Structure formats: structure tokens, C-alpha cells
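In this view, the complex is presented without one of its protein chains, the others remaining in place.
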Amino acid sequence: MKIKLINPNTTWSMTKSIEEAAKKYASDDVTVFAVSPQMGPTSIESYYDDYLAIPGTLDEIRKGDEEEGCDGYVIACFGDPGLHAARELTDKPVVGIAEAATFMASMLARRFSVVTVLDRSRCLIEDVVNSYVPGGKIASVRTTGWAVLAFEQNPEEGLAALAQESRRAVAEDGAEAILLGCAGFADFAQDLERQLGVPVLDGVAAATKFVELLVRMNKTTSKVLTYARPEQKSMTGILSSFSVETTKV
Amino acid sequence: MKIKLINPNTTWSMTKSIEEAAKKYASDDVTVFAVSPQMGPTSIESYYDDYLAIPGTLDEIRKGDEEEGCDGYVIACFGDPGLHAARELTDKPVVGIAEAATFMASMLARRFSVVTVLDRSRCLIEDVVNSYVPGGKIASVRTTGWAVLAFEQNPEEGLAALAQESRRAVAEDGAEAILLGCAGFADFAQDLERQLGVPVLDGVAAATKFVELLVRMNKTTSKVLTYARPEQKSMTGILSSFSVETTKV
Amino acid sequence: MKIKLINPNTTWSMTKSIEEAAKKYASDDVTVFAVSPQMGPTSIESYYDDYLAIPGTLDEIRKGDEEEGCDGYVIACFGDPGLHAARELTDKPVVGIAEAATFMASMLARRFSVVTVLDRSRCLIEDVVNSYVPGGKIASVRTTGWAVLAFEQNPEEGLAALAQESRRAVAEDGAEAILLGCAGFADFAQDLERQLGVPVLDGVAAATKFVELLVRMNKTTSKVLTYARPEQKSMTGILSSFSVETTKV
Amino acid sequence: MKIKLINPNTTWSMTKSIEEAAKKYASDDVTVFAVSPQMGPTSIESYYDDYLAIPGTLDEIRKGDEEEGCDGYVIACFGDPGLHAARELTDKPVVGIAEAATFMASMLARRFSVVTVLDRSRCLIEDVVNSYVPGGKIASVRTTGWAVLAFEQNPEEGLAALAQESRRAVAEDGAEAILLGCAGFADFAQDLERQLGVPVLDGVAAATKFVELLVRMNKTTSKVLTYARPEQKSMTGILSSFSVETTKV
Amino acid sequence: MKIKLINPNTTWSMTKSIEEAAKKYASDDVTVFAVSPQMGPTSIESYYDDYLAIPGTLDEIRKGDEEEGCDGYVIACFGDPGLHAARELTDKPVVGIAEAATFMASMLARRFSVVTVLDRSRCLIEDVVNSYVPGGKIASVRTTGWAVLAFEQNPEEGLAALAQESRRAVAEDGAEAILLGCAGFADFAQDLERQLGVPVLDGVAAATKFVELLVRMNKTTSKVLTYARPEQKSMTGILSSFSVETTKV
Partner (left out) sequence: MKIKLINPNTTWSMTKSIEEAAKKYASDDVTVFAVSPQMGPTSIESYYDDYLAIPGTLDEIRKGDEEEGCDGYVIACFGDPGLHAARELTDKPVVGIAEAATFMASMLARRFSVVTVLDRSRCLIEDVVNSYVPGGKIASVRTTGWAVLAFEQNPEEGLAALAQESRRAVAEDGAEAILLGCAGFADFAQDLERQLGVPVLDGVAAATKFVELLVRMNKTTSKVLTYARPEQKSMTGILSSFSVETTKV
């Protein structure tokens, strides 16, 4: 089985650590590999970044299906950019890391908080989590004020900042588990869990395992309605390679 | 790894078929076994049955932890009876089949329907599914009017009744996947999926795999607040064996 | 008219004070009496306790109908354990104290808070209140951190702790009425109301009066669908006495 | 004890039948009387009618407090016009008939429908019921297309029209109880209940009993915030008698 | 084009400043004028005031249609009193200032707060805003504790109080825009916006422009169902002039 993780941003050092996080959990007979798209932002911190990461992400889905023989996909950014479209493009399972962390947390805790990067992402993150579970599940979204790549550069201080906000979430907001609100935090999961004494959910590991599970169960995305293959259609300009030539079912 | 499936009703023929459904999907290094409690209803079709199935279910959780060395648990009835209490009783992962089917369906389809037994269960089922995902995810809950055990006795006609309601759910209600609303339907999943052409989710298989996954990832239930171990306390009468003797953490 | 209050826990001193609270408000021609079940927990502070209190509670409903000629029932624990099943078991009115306090508060105040025992119950209580009224009605759920039986042992300090949290609810959370989040608080209602100057709702009194009212109006539980009598069915083991022998309508 | 029912419309024949419905259920030591305001619409079928019925309704509250020594009030129109303002004006309990019927139905049935007059009122009625209970409680709002006063003129055919829509609500919409969506339907309640075999809730009787109950329990409206007495203030023109002269607490 | 602004209270100095605020934004070919009704409260701070402002407000709608040849209407009080009835009474566009400010804020900011007068209005204001947009849009409702007319008398200190609460809304509650929660605040909008650096929305200007826009586009209120013209009907007493003589369409 071959699972492809797509880090929607183009920072390959982060892509590498995502791949390692996934490999730590993947079963022996599962090949996991992570890529960054050939186009798009170096990190994702706004709606602008999020949307511009989607073409490259979808291109990797296409390549995964047509050239690489992949069996399933993980979208490894906590906003789950392009998830609905990825599900249209392939009938292989596609899982987002916010989605996976949210469902996994729901099975382990009654309420949870997300700790993440910049204040500006708070509403984006609330919206994505609330699209998966009922509103009352989120205890809080707490932000460190750190940019995505700052965590790469200062992992120790970054961990400390995450730990501080996580502790507040538990003590003040009633959080019973912590969701790591960025794919770049995968390395911190075990340390944080040890420090906090509550489940700390890294969506990269969670999503990888969910995809593995769906593939093993031969489960494929429903193609009867919303996630049917995109209609046959030309794309123009620099996106011309995204044209949908034939309507496969 | 050892996963225990608890069929909260006491119909062992159903328990057997639940065990088989789980075995079909469990990994080679995973021992799965299914039991019925030593007390409780022969089938679950009302709130009365649901609540009375809980003591026996919880007793099996306790036994699993204290005597059988289990690593995780599945509650195999679509109402997920006693799930919250089971999570208090053990720090091992516990997953309900309604919960598992709901989350799995959410990863494969935009909207889904539940097909189930008697009309009287409709509200119970809506409530349990809506406790896991936002309201708009349910396309419909459709009932066959058949009792739980009738499906055991007439599997062929039962399958036909389920297929009929499922087809209506897809054609009339916009369902993109079907959730089997009873643990006793596990046998029908593959046939139905073939007939319908949409994902058909059997919670027994789904929950078993989710528990396996959580155990492999060393994920345990959060014990800091809502799911903390029950307080030390006496139980009286025929339930005296349920007393909580010591406060373990 | 004969109204039976069922204190789902087995602490008879608490049962006595519940009976007194109800007697203070019952009309002259109404016999009220309170019982504890013959099985179950000495207090209810977790989902585990809540669910294990249900069989004994339902047994008292059955006895009330078959042996004691009761006209209506109150379930006297703020989680309203087993309420839906009790309504299946009898066509006599059954009212929970959380339900009664919530509806009564809604008729007297725009928003209200619940003051209760341990932190761990917060989510359980929010869920039960939100099942009766729209989400925006709850200003807050405030906890004292005291166990249920601690209030029995130290009533004066217990009252002080409740008063402190209630005052905060009014001053900081915008609560316009206080719901007593435990049947054991019935004695405190009048003192608290005097101290706080806002309505303080004890569900025991409220539910008793609601049942009296429903009985006088000849109102019975709807038996056409969700609350139809449980299906005929065997129960096994120590719960065998809960079998449903015949299908009465 | 003296309870005043205010029929917000000025059709005294309807007011009389409201009074009779209330008297049928009021306790012996309770004086109930119904009035129509000295100003306002002859029936209420639109927002326009609803709002214009409020001044007269509030005037009757004032008179009830200042001149008639009333202990509590019922607002007897299914839109509950002016309810929030009435609660500001007096600390005596005030209950609306939509509110009372909704709470009573919630204690007897899992889901219910409202049967009422004109199509145009559907949204108004959904809004008022949804302000008291969570959205999922309403199975449907069904309309007969008959005007309010048409039921007065053709009670037999009116009853038949109500019975027909109620039967559909039970059979097609999953209603387990019926709420009479107009104060003028009070007379039909018992006949309908007999015909339908499900609880039929007339808000006039329900609200009268709720007010009686609140008064007996010495429960008064919370005056600390939203329902504080209106601020001291002049009213001008034909509404000058509505000025608030002094700020009583 | 002629747009009439109805200040539902009878304080003409406030009406004048409302007219000026509207004139500042109306196009050259648009005549705007503001009136206070001939009856009703001098300011609106409670449900009582709100409802009693409705008859006079509706009378001005009627006059606007029958005598003044108006093309559209603004209801200039942040509770939007009588809006639904006004839409029944005329097919000309009618917009409330809470509605207009809420929609305009939604087009400029992801979340916003309302700053307003007395604490008692908080729930009224939350209800009105939540009737227009999904719940998650409100960051907070903040109150100054000042009465409506106090702002007229001490505009400088009033502005300071508003600025203080607005700053807190931005800094502590995550507000990205401020809605002025009273028609009397129209004068403060520009100063506040300059001080705060976030959009400050005055509903008077917003609603005036929305009405102008609807009129220019020949858009009229839907008359097919909820907002159909009120049914033909007598009103009695001091409200007799509100009778609906004929059923126009």
C-alpha cells in the first residue's frame, strides 16, 4: 500500500519532518512518502495562502493517481485546503489532518482545544473544525503568535510556547485534549503529551493511519453526487494542465 | 493486541456474526473477540433496552481491563449505549459503532443516511449521530419496520428491505453513503455496497479498526475531566459488584 | 393523587430531604413519597453513576405502576437519568428535575446558570439542559468542586459555596436565575433565593408540581412512536426481572 | 389566587371560550377571568395584528397589577405577543400559551406538530416555538388555511379541518403530540385528543395551570437584568397612558 | 426618490441628528426625511419601549404610503421594532438599522461586536443580530451602562465611553468591526472609526443606502406569504385608526 502525504506548502524541510512523523506510525507494508507541490506558498497562514496551495495540492493528487499508483492521500495542513476537490478528483480515500485530529480527539475526550500559530487564523480554524463536529466540542482555539516557519527555526522555544498555551487551554478553558493546529508541529506531539498529561493529537499521524485503515477496508470516496469526478472542462493559462479531458467514472 | 467487542445484547448468534465481521478486518497480530454481557436484553430497540444494556456492557469493560488484558473496546450497538461511562472506567480506547460509522462516512461522503430497524428508534438514532457531527450531515434516517432479530431469521428478505430503503435514501434524500443502523447488519455490508454503488458503512468493522489504530498509536482516553475514573463509591443491591473500590488514576 | 419521587441514588437521608422538599409544595390532596432504588450508586457524579442508577430507577417506575398505583413520577437527579426509558415504561407523566427547573427558569428569566458539584459534570449538565432549551439560554454552569454527599455533611459551608458561585454567575455571567444542579440542594433553595435576589429553582419542587399539574389535566405520555411501551423481550442475568413479558398498550 | 387571562384580540366571544377553558382546569381556590384589551385587532393573523395587540395586552397587565390585585397572567394567543414586555411590567408570573403548550408537549412527547390557521403564520409560529425549545422538537407546522374567526363560525367543519391536518402530522411527519396553534381552538382539545390518540395540547389550559403553579410556589419574574421594570419614561400621543412614571423595584 | 426614516422614539432632537446622518450619505436625487411617530416612548431601552414604539412606527409607514408618496423606509432603532409588520403593510422596501449594520459589517469583517447602552438590552440585541446572521459572527455585545438620552446630553463623554468599550471589544473579544447599537450614535461613527482603526458601522447611514439601492433596482417586498398585506380587520379603541379596511394587493 502506498500513501502519499501532501504538504500543501513548499518548505521541504517541513515536508521531511511530516514524512518522518507519518513513517513512525505507518505499518510495515505501507509505503508513505511526503511531497510539497511544485507550486504554491512556502507556508500557510492566511486564506490567501490556503487557496493558493490548492492547485499544487490537487496536482499531486492527480500525479498520485496517474503516475505513482497511490492508494490514498493525506492533506497535511491544518486548514485541510482543497479537501473537497481532492475527493472529486480521485476515488481513493483522502483525509485532511484537521479532520483526522478532530475525529480522533472526539474518540478520546469530551472537549478539546486547538493550539496554533497566528491570531489571524483563529476563525479559519474554528470554521474547519466546526465543519466536522458539533460546535460544543471546541473548548478554545489558542494562538502563540508565532509564524509557521518560526517553529522550524526555534523548535525549543516553539515547544515552550505551545506548552504554555496548551496548559492554559486545559486549566482555564476546560480542554481535555490538545489538537496541534499546524502540520509542522508533528515533532512536538510526544513531548507535549508527556508534559501535559492529556492526549495531544497530531493530525499527520492520525490522518496517515485513517487513510491506511480506509484502504485496507477497500473503502472509496462516494462518487454519486457531491464528490463525483469533476466535469469535463478546459482550464486556461498557467493552469491549463488542470483541464479535465475525459469524464471517467 | 487484544480488542474486545461488546455486543450489548445477549443474543449470542448475533455476537458471533459481529465477531466474524471484526475478524474479517482485524490485522493478523490483533486478537479480536466478541461477547455478550451476562445480563441485559436480547435485543435493543428502545431507550429501555438501551439503558438496561449498559450495566452488562460496563461489566465487560471492567472484566476486559482486570481479567482479560484487553487493549481496547468496541461497543457494538448503533445507539452506542454506555459509551461515555465506558470511557470513564478505562483509559483504553473505547469506540462506539455509531460513532465509528459516522466518522468514517464523513471521510467518504458529504451526506449520508442511516437505515435501521423500527420507527421508534428514529429520534434516538438522530440524536446519537448528531452528537458526533454537525446536523446537516444526515440526509435521512430510514426504517424498515423490521425488529432486530427478524433480520437474523430472514436474512434474505432483510437484505432486500435494507436495499430498498437505502436506494430511496440515495435517490430521494440525497444520501451519498449508507450507515447500517444496527450491529446485526454487519453481514449485509458488502452485498449492499455492491448493489448500491455507494459506500455502505458497517460500524462494527469501522470501530474495530479505529480501536486497533488508537492502540497502535498509544492513544488513551483523556482522564483529566469528564472521563476521569468514576469516584470511589458503593453500589447496592444486585448492582453491588459495580462498586468503585479505590480511586485509581 | 399519588406522586412518587425517585431519588436515583441510594442515600436515604438525601431521599428524605427530597421528600420533604416535595411535600412542602404538594397540594393537600396529593400524596407524595420519595424512594431510593433497591440497587445503584450512593451518589451520582459521573456518567458511570448516572447509567448505573437507571435500572433501579426504572424498577421503581414499574413498581409504582404495578404495585403502588402511582399517578405520576419525578426523577430526582439533575442529570434526569433514564427519563426517556421511564416514559416508555408507563403512560403516567414522568418529569425530570433538570427538565422541570429548566422550563420553570425559562418562564421567569431570560438566561440562567446552573450551580453544581464537581467539574467533571459540567459537560453532562450542559448536554441535558441543552436538550430541553435552545443553547443561548445557559449563561454558565458553575461548579463548587464539592462532592454530592459533602453537602449533606457540611450544609452550612455547602450553602456558602453555592452562594458564592451563584453570585458570580449573576455578576459575571449575566445569569438572571439560578438552577440548583443537584437534588440534594433542595433545602438550600429558599435561603439562596433570599440572599441572591434572583429566582433560585429547585427542580424537585418544580418537577413535583409539574407532575401534579399533568395528572390533574389527565395528560399522559404519547405512546404512538418514540415512547411506545418497550417491545416484548427477555432480559438475562441479574436483570432478568426487567424482562418485558407482554406488550400492553 | 387570581389569574387573569388576556386574549390579545378583541373578539369577546373567543375571550369567553378562553375563560371557560381555563375555568375547567383552574383549582377551586383560584379565580380565573379572561378579558380582551380595550384596543387592538379582532383577531391575530399577521405580525401587524400581533404587534398591535401588544399595547392593549400590556395595559391589561398594568390594570391587573394596579387595580385588580392579580397574582399572575396568561397571554392567550399562540404568538405570545408582548410576553417579554409583560415580564418587565410586573414581577408576577406571566406565561404565554405557545410557551406553555411547547413545554408541556416536551414533557409528554419527543416531537410534536403545531396545527394552525393561515399559511402566512407558519414562520411566525416556527420562530416562537424555536425560541423555547431546540429546533429538532418541531415535526411540522401544518395550516388549515382557515381564518381565526372562521373556526368560531363553523366549529364542526373547523374541528374536521384540524383533525385532518393533525392526522397527517402524526402519519407523515412523525408528530407524537399536537399543539393547538390558536387560543380559539381550546374547545376542540378534548375531542381531538380522543380522535387522534395522541396528546393534544391546548396552551390556554396549560398556561393557566403553569401560572397557578408558579404563584403557589411564590415564584416571581427575575428583575435583575433583562426583565427589570421599564425605565422611567414618557409616552406621547394616544399612548400617553403607557408612560412609566416612577421607577419601582 | 423619497426615503422616510422613522425614529421609533419621540425625541425629535435625536430624529434631527438621524436625518442629518442620512442626508450626509443620500444621493443628490434622493429626498430623505426623518420623523418621530405621533405616539410612543421618548427613548427605547426595554422590550416595553420597543413594542410601544411599533404602533407609531407603523402609522408612519401607512402615512408614508398613503399621503407622502414615499419609495422606501428605514426603521431607525437598533432593535428594528416592527420590521416584519412594516413589510406586511407596504410593498416598498423597509430596512432596519440593526439589519443594515449587520449585513454591512458581514461584508467588511469576519466578526464584529455591538456597543450599546444599558446592560438590560444585551439579550434583545443578541437576538435581533442572530436573526440576521449565523451565531458565530458576534464577537460580543458590550454595554456602556449609559441611557439613550444621556448620550445626547453628554456627547463627549458618551463618545469616550463608546470608544473604551469598542477598544476592549477589539483587543479582548476579537472584534474586527464595531456596530453602533443605537440610532443616536450616528454622529459618533466617523470619530470612532478614526480612533479605532476598524470599520465602525452606523446602521442609519447603512439602512438609508440599502433602501436607496433597493428602490433603484425596483425591488419590492415579497407579498406571497409571510409579508402579504395584513388581513382585512377592525382595530378597536385608541388604535381604531389602524383598522385594515380593504385587502389591497
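We call the chains A, B, C, D and E, going by the order they appear; numbering starts again at 1 in every chain.
In this section, a residue touches a chain if its C-beta (ideal position, glycine included) is under 8 Å from a C-beta of that chain, and two chains touch if they have at least 3 such contacts.
Small disclaimer: the values here were computed from a predicted structure and weren't measured.
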**Study point:** Chains on display which the left-out chain touches in the complete complex
**Key:** A, B, D, E
Revision key, fill the gap. Cross-chain touch to the chain not pictured, restricted to E:R122, E:R142 or E:K209, is E:K209
Practice item. Extract the touching residues of chain E with respect to the undisplayed chain. Key: 25, 27, 84, 93, 95, 99, 103-104, 106-111, 130-135, 170, 174, 176-177, 197-199, 205-206, 209-210, 212-214, 216-217, 219-222, 224-227
Review point. For chain A, which residues touch the unseen chain?
Key: 10, 37-43, 45-52, 54-56, 58, 82, 84-85, 87-89, 118-120, 122-124, 147, 225-226, 228, 230-231, 233-240, 242, 244
Study note, to complete from the structure: Against the hidden chain, chain B presents residues 110-111, 136, 174
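Here is the rule we use: only the chains that are shown with their structure count from here on.
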Practice item. Would you mind naming the chains that touch chain A and likewise touch chain E? Key: C
Study note, to complete from the structure: Per the touch definition, the chains contacting both chain A and chain D are B, C, E
Revision key, fill the gap. Two candidates, A-C and C-D; the one with more touching C-beta pairs is C-D
Exercise for review: Could you tell me which chain's Cα centre is nearest to the average position of every protein Cα atom shown?
Suggested key: C
Review point. Out of chain B, which residues touch more than one other chain, so two or more?
Key: 84, 122-123, 130, 225-226
Review point. Connecting every touching chain pair, does the picture come out as line, ring, star, complete or other?
Key: other
Check your understanding: What chain pairs are in touch here?
Key -> A-B, A-C, A-E, B-C, B-D, C-D, C-E, D-E
